[in-house]
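A protein chain is absent from this complex, but the other protein chains hold their places.
And then chain A:
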């Protein structure tokens, strides 16, 4: 079986991923007009391209349906429970940087950090009769971060996009979202808590422990490891 390499199916992340592999002598050629979700991998044998939505790459890695996948560390940590049992972080690519942060309205002058945030959550609940709402699509990471820091009396509300607008729209009081420069946050009158950095993420090449790494895939694994200058440990709990 050849090695299935999962790449984002479109956008800037895909372009950068293709450049990144090209710099390592692995050439990903999109077929036809570039609209067709297919292509070939050249410069290395037995590697097959699978184009997927960036958000689906973690799931396919976890299931072992692809051997390698390039996606954000944020998505892997959010979408794969016990992620390090299922996938190996092989190489951080140095692009696709994004910070997952907890942000509140800039007008909250009394809130610098989590201590303040927690105190405000308590008084908000008393005053408004419901738990302070945090809009996010990163439910797992946000909940785990707040649990670790002992923050109580909040609730998560799902927001799959335009999360920075939820506070103004009165559907949330705070947000947990990805930011690269912080500009969208400040344009929406939000500020990051001093200790509100949940995760620094970048695009990373992951290997699936559970994929079938036998036969031709084993040869490709060794060739890839050499080309990328890294080990590719596979198998459960390697």
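The criterion applied here is as follows: contacts are C-beta pairs under 8 Å (C-beta built on N, C-alpha and C of every residue); 3 or more make two chains touch, one makes a residue touch a chain; residues count from 1.
To be clear about the criterion, contacts and distances are computed from a predicted model.
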Per UniProt, the name of the complex member that is left out, chosen from "Outer membrane protein OmpA-like peptidoglycan-associated protein", "ATP phosphoribosyltransferase regulatory subunit", "ATP-binding cassette domain-containing protein" or "ABC transporter permease subunit": "ATP phosphoribosyltransferase regulatory subunit"
Identified contact with the non-displayed chain, of A:1, A:91 or A:119: A:119
Which residue of A:16, A:149 or A:227 touches the chain not shown here: A:149
Touch list for chain A against the chain that is not drawn: 62-64, 81-83, 85-86, 105-110, 112-113, 115-116, 118-120, 122-124, 127-128, 131, 139-140, 143-144, 146-156, 167-168, 170, 172-173, 188-189, 191, 210
